[in-house]
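Left out: one protein chain. Kept in place: all the others.
Here the chain labels run A, B, C and D in written order, and each chain numbers its own residues starting at 1.
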Amino acid sequence: LDAETAAATFEGFAKLGAALGASFAAIGAGMGIGKIGAAAMEAIARQPEASGDIRSSMIVSAALIEGVAFFAVITCVLVLFV
Amino acid sequence: LDAETAAATFEGFAKLGAALGASFAAIGAGMGIGKIGAAAMEAIARQPEASGDIRSSMIVSAALIEGVAFFAVITCVLVLFV
Amino acid sequence: LDAETAAATFEGFAKLGAALGASFAAIGAGMGIGKIGAAAMEAIARQPEASGDIRSSMIVSAALIEGVAFFAVITCVLVLFV
Amino acid sequence: LDAETAAATFEGFAKLGAALGASFAAIGAGMGIGKIGAAAMEAIARQPEASGDIRSSMIVSAALIEGVAFFAVITCVLVLFV
Partner (left out) sequence: LDAETAAATFEGFAKLGAALGASFAAIGAGMGIGKIGAAAMEAIARQPEASGDIRSSMIVSAALIEGVAFFAVITCVLVLFV
């Protein structure tokens, strides 16, 4: 096992990690935003006149999850190019 | 194991990761958007007159999940070509 | 196994860890903020007139999770460049 | 396996540990603060007039979790630089 071989091997592991990492971040976003969105639907059905408040709170909390998940996927893309 | 062999091996792992990663991202999107869509159906059934509000909130939250999941799949495609 | 080979190998593990670490942080943020957001939706549906109080408490607690998760992702990016 | 090789190898394991450690700390904070925040939302919905008391208790207990989680992430950053 010389240096060139090892470099080729590690690139395989790094790419494997990048692909799986990006998809785990998508699972995290799906779990989190899914819960929030489902609760928002039920809340609008119970109080249709508060739908503006509910929608803005939904977007704020979903955007917080979105921010972390997107940054995680970008980290995985960085792994490919660094 | 020389460098050429290792390069061939790592490409196998990278492709494996890309394929599994893309499918995990699809699982994440399915779990998340599935919950939101199911809740939206029930909500429209309970309050048919609020269906416009419910539909627009559903599209916003589903689009947030879609964005992360899509970007994750694109990262997996990138793994194949970089 | 000489020093250069080992250095090439360790970089692979470090990159694998960075990609998986960033995505686990996103899963943590999704789980935590998802719970808070879903509870906030239900709370606004039950007490629409307290939506201001609920939203500000939601943002405070979600921001605490966001802070740790973001710092964890940044640590993972640091791993790539240090 | 000589000393230089081992030093290069251990750096890989240390970086892997730092990345995973930071993300596990974020999962811990997400689980803990998520539970507290969700309970606080429900509590405000049940007793809107006690929202001040509830919010201050929420911030105290969430800050305790935040403190440990942040210190753990900083320990992981220390691992990279020491």
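In this section, a residue touches a chain if its C-beta (ideal position, glycine included) is under 8 Å from a C-beta of that chain, and two chains touch if they have at least 3 such contacts.
Here the structure is a predicted model, which means the values were calculated and not measured.
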Hidden partner interface residues of chain D, rising order: 1-7, 9-14, 16-18, 20-25, 27-36, 38-40, 42-44, 46-47, 49-50, 53-54, 56-58, 60-62, 64-65, 67-69, 71-72, 75-76, 78-79, 82
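What we mean here is this: only the chains that are shown with their structure count from here on.
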Separation of chain C from chain D, taking each centre as the mean of its C-alpha atoms, in whole Å: 9
Centre-to-centre distance between chain C and chain B (centres being mean Cα positions), rounded to whole Å: 18
Centre-to-centre distance between chain D and chain B (centres being mean Cα positions), rounded to whole Å: 26
Residues of chain A touching at least two other chains: 1-2, 5-6, 9-13, 16-18, 20-25, 27-36, 38-40, 42, 44, 46, 54, 58, 62, 65, 69, 76
